[in-house]
Structures are given as C-alpha cells and as structure tokens.
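Just passing along the structure, written as structure tokens.
In this view, the complex is presented without one of its protein chains, the others remaining in place.
Now for chain A:
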Amino acid sequence: MESMQEINVYLKNDFDIVAARQAVRNVSKSMGFGLVDQTRITTAISELARNIVLYAGEGSIYLRVINNGLRKGIEILASDDGPGIVDIKLAMQDGYTTSRGLGTGLPGTKRLMDEFSIKSSLGEGTQVIVRKWLR
C-alpha cells in the first residue's frame, strides 16, 4: 500500500521549491524518519529543486516510498528537460558552480542521502535519483 504513495511536484519558480520542501518533509515525517533525517532529506530536495529552476527553468520532483524487502525508504527523482550538465565530474566537485552559488548543491546532496545517481545528456536534460533508508 505504502509503496503506491507517490507525489509529484512541478517546479518553475522558487515558491515551488518551498512546496517541494514541504511535500518531502510531510512524507518523510509520516514515514517515521527522525527530525535530523527529515532535515537532511528536505535540504537535499531543496538543492535538487533549485538546480532545476536555476539551470533548466522547469522540471519535476517525484517522491515515492520504496521498500527493498528489509527496509523502507524514500526515493526522489528530480527530472528536467534542460540543457544538461557539461561535465558531471566537475559539477560533483565541492565549490564548483556556474551560478555564483556556493557550489555545494550536488556534492552536498550526495552526502546528505544514502544513495545518489545522476544522468545527464546535453540538450536533453538531467535526472537525479536519491534515496534515504529508514534506520
């Protein structure tokens, strides 16, 4: 039943970033994540959502509850049809930014979550999938 729980947030401006934070906070809270993990997950989604608005203009965040047979977790897919990332290795480096930010968005998100994968094609868009498992 819970594995069917899915929420999509369409993103086009910074108010949608706040909405994405709220959605993921509610889901992670209802799943039983502790306060610090809720904050980690919410912060990670805020970074991914901002990247979408900033670099792609629009896109979506998909949240769902997953289960690997042993543990329950939350999976978030951040997807856009934007210009894509030229050099993913560089984008994953701390301090690297093309937008005058702090350059901590992607590497920081990876540290906040248990699993992180990124796929990007120039001219086609970027998909980031992150997961956090209940301890």
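Points worth noting:
The definition used in the following text is that a contact is a pair of C-beta atoms (placed from the backbone, for glycine too) under 8 Å apart; a residue touches a chain by one contact, two chains touch by 3 or more; residues count from 1.
One rule holds for everything that comes next: contacts and distances are computed from a predicted model.
When the unshown chain is looked up in UniProt, the name that turns up among "Sugar ABC transporter permease", "Hydrogenase small subunit", "ATP-dependent Clp protease adapter ClpS" or "Anti-anti-sigma regulatory factor (Antagonist of anti-sigma factor)" is "Anti-anti-sigma regulatory factor (Antagonist of anti-sigma factor)". Between the chain not shown and the residues A:27, A:112 or A:128, the one that touches is A:112.
Looking at chain A, the residues touching the absent chain are 14-15, 17-18, 21-22, 25, 35-36, 38-40, 42-43, 46-47, 50, 94, 101-102, 104-105, 107-108, 111-112.
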